[in-house]
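Quick notes on the structure that follows.
A single protein chain has been removed from this complex, and every other one stays in its place.
Chain IDs A and B follow the sequence of writing; residue 1 opens each chain.
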Amino acid sequence: MTRERASRLLFAVGAAGAAVLFALALGGLPHVGDVPHPYGARAVSSAVGRHTANAISSVNFDQRALDTLGEEFVLFGAAVAALLLLRRMRDEDDRAGVGQAGPGDVWSAVNLAGFALLAPTVLVGLYVVAHGAISPGGGFQGGAVLATGLHLAYLAGDYGVLERLRPLAVFDVAEAVGAAGFVLLGVSGLFVGDPFLANWLPTGTLGSLTSAGMVELFNVAVGMEVASALILLLSKFLEQALLVHERDHE
Amino acid sequence: MSALEIVVVMLVTAPLLVGALVAGGAVTAMGRRLADPVVLLVAVAVTVAAGWTAGAVGDGTRVVWPGGWTPVHGEPIGVALVIDRPAALLVCLVGLLTVAALTYSWHFLADTGTPYVVLVVVFLGACAGFALAGDVFDAFVWFELMGVTAYALTGMRIEEHRSVHGALTFGIVNTVGASLSLSGVALLYARTGELNLAAIGRSLRGSPPDHLVVVSCALLLTGVLVKMALVPFHFWTADAEAVAPTPVCVLLSGAMVTVGAFAVARWWWVVFDGSVPESAIRHALVGFGTVTAVVGAVMCASQRHLKRLLAYSTVAHSGVIACGIGLLSGPGIAAAGLYAVGHACTKGALFLVTGLLLNRFETLDEHELYRRGRGMWLAGTTFVVGGLALAGLPPFGTWAGKAAFSTALAGAHAGWLEVVLLLVSALTGGSVLRAGLRIFAGLGEEPDPGPDTHEQPEGDHPPRRDVLRVLVPPVVLMCVGLWLALGPGVAASAASAGATVVDQQQYSAAVLGGAHLALPAGHVEPLWSVTTVALGLLGAALATGFALASLWPSRLPGPLSVVRRPWHSTQRVLHAVHRAHVGDYVSWVLVGFAVLGATLLLS
Partner (left out) sequence: MSDVLAALPYAVAAWVLLAGCYGIATSRNFIHIIVCLSLVQSSTYLLLLLVGWSGHATAPVFGDVQPGVRVVDPVVQALTLTDIVVGAAVTALLLALTIQLAKRLGTIDPDRIRSLEEDLEE
């Protein structure tokens, strides 16, 4: 039997077995829509009790903030990993010294649209981060909008402008501040006699910007961290694509 | 929050916080210089704090609810961090291995830079989080954080394509396992409406088990068994550990496998015991464990590449640990735990010595290194003693574990597993012994030169006086192993830790509220007895015999040489199966899940 046929047979056996097990399991599930959610009900009433209109944000940043801490560090770890794995090697050079990758060959309509949309997109990103506790959104979503919004400059065809908008050292520090900030905000609860990650700020009225206490601050920390991490990741990938090349041997 | 609760929270968050601060500080030159010492200091602090916590919490179980979200009417809202002695000891072990790895890499791993130490310390924090997590989804998040940092650390040597390929394989296989586990979490949530481990357990025990529960158990365990490197989830192990930088190998072999084993034990007793039949999990763990032990041992014996050899021996010992958990008793867990700690220390020491060889000779092929290690007396002694320790020679760490195993096996009427243990000792210990004698003592017949096996060194070879400094971490790890065998009270601590793991009522009561009655550990058999010492010496003798037979194959006596042909054909078959690409490894994960599920359903 050739290697390929053996591989396919192996997969067929594994997938068939897994499919049978899934079928047995799914047979025991209640119908979609009829699954009882006791934990969900508790989470909603807790969120309302803490005057957090967005129950998901309450779950993420208040009730189960430890999960979010871990999740934030996963993204942090990925950005640091990109710094480690996409580093300059001994036999590589980058074109920064020779001449930067300049404006690409794009239609002027695309160029205009990109630059026109950049500021509003960044503004929307900031809005989404700030209003995480009262409307759908939050630090993660807003951070992603911020990071990709900045890259509209690249999509508009000008990598040079992107580089100027995006001093990497600043975002290195911002990412660290965001990640460390989350932990320190959590620790701040200890100083006022509350447990770690406690939501100890006053929780205002439901639906206002100053409601939900610490959730807003956690949102900002996460937004900063996510935006910086994604910018760092994208910067490393773009460097590899546009700038890095093997050193020319004389 | 009390002092104990603050320390518990710090065990998880201090490494993460320091990792973030060090990463931010790396923009300055001063920050870059301080990165290594600061991170080392944090690792030491975590190790000491975890040790203190193990003593402070004693036989009890304490729970921390971040955010103050304690359960309402016994129904949890927040995420629990649960500390008891076994969890604290696990964090202490991971801390110790991290200290050893960081000490080694501070001077002897080039091109590290700040990202490397940041990832190592975040890995430490993730392991601590996983060990202490009382919530199944929180455990998943820490599990993924462990994974992300480990994949990056494995692929760190980007000039070596094997490193990068190994890291990719590692990442893909582990992520598939993690997704299967998460599916299990979703199914359990659908059935019980809870994510807290104790709450899920309480809910499942209320009704008879059906296919959904059993399949969820198989799904949940699959991800952890991939980390634990049981067959057939183990294919990534050799690929990754053969190519990872030496300090990272120490972490993968010692920390990841042990953390995975702890999760299997903890989740079984808290969540599934009382709903999934005991016979089911016993057959599954002992079955998978035995196959893993045998396959790992045979593959180990046939390797020439030192790190691959050690990686397969990790697989074999992981199988033994799984068998120990499968005994489903307090002494069984105690034995598995003691064995795991002893193995982690010994394996870590062996990996660090191979790092020295790599930097000096730029190869890790046993045949290529024939006789070249002569004169390296400290490295050679450590390596050979490590091999004997793996074989179970008293008074080392692995022997202590095996001694505890003898008691547990007798109690569970599973004496036949002693044969498996002896086989693993003989083959894995013997292989390391063979390699050590060949390299450092120049014994054995001249081996065939073989293909070009040059590898990039990881760092500069240190001048003679610094060689002694390199060897401090491995020697210290071996001494920890010695302490396990000789130290007073070790057997009692292990027994009480084992009893805590199986004491499901105490865990539930601590998390959900209620009266708890700590189960006594029962009579603790001492480690040192005629049987255990005899078995240890037997294992070491078999290992030595195997090593000598491999060193001088042409002088093998007549009756024994008849095993040569079946031995070589078995190896050929196994090698063909192991030389696959990542797609096949994923298929094997599915096959393993299917077999695990079938075993659980049909037992």
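Keep this in mind: a contact is a pair of C-beta atoms (placed from the backbone, for glycine too) under 8 Å apart; a residue touches a chain by one contact, two chains touch by 3 or more.
Quantities reported herein were computed from a predicted structural model and do not represent experimental measurements.
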Among B:368, B:525 or B:584, which one is in touch with the chain left out?
B:584
Of B:165, B:211 or B:283, the residue in touch with the unshown chain
B:165
Contact residue for the chain not shown (choose from B:50, B:63 or B:176)
B:176
Which parts of chain B face the unshown chain closely enough to count as touching?
137, 141, 144, 147-148, 151-152, 155, 158-162, 164-165, 167-168, 171-172, 175-176, 179-180, 182-183, 186-187, 189-190, 195, 451-453, 579-584, 586-587, 590
Could you list which residues of chain A touch the chain missing from the display?
7-8, 10-11, 14-15, 18-19, 22-23, 26-27, 29, 31-35, 37, 39-40, 43-44, 47-48, 53-56, 58-60, 64, 67-68, 71, 74-75, 77-78, 81-82, 85-86, 134-136, 140, 206-207, 226, 233, 236-237, 240
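As a working rule, only the chains that are shown with their structure count from here on.
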Provide the C-alpha centroid distance between chain A and chain B, rounded to the nearest whole angstrom.
31
Which residues of chain A touch chain B once you look at their complex with the stated criterion?
7, 10-11, 13-18, 20-22, 24-30, 35-40, 42-43, 46, 62-67, 69-71, 73-74, 76-78, 80-81, 83-85, 87, 89-90, 169, 172-173, 175-177, 179-180, 183-184, 186-187, 189-190, 194-199
Could you pull out which chain B residues touch chain A in their complex?
1, 5-6, 9, 13, 16-17, 19-21, 23-27, 64-69, 72, 75, 77-79, 81, 113, 115-116, 118-119, 122, 125-126, 129, 135, 137-138, 141-142, 144-145, 148-149, 151-152, 155-156, 158-159, 187, 189-191, 193-195, 210-213, 215-216, 218, 580, 583-584, 587-595, 597-598, 601
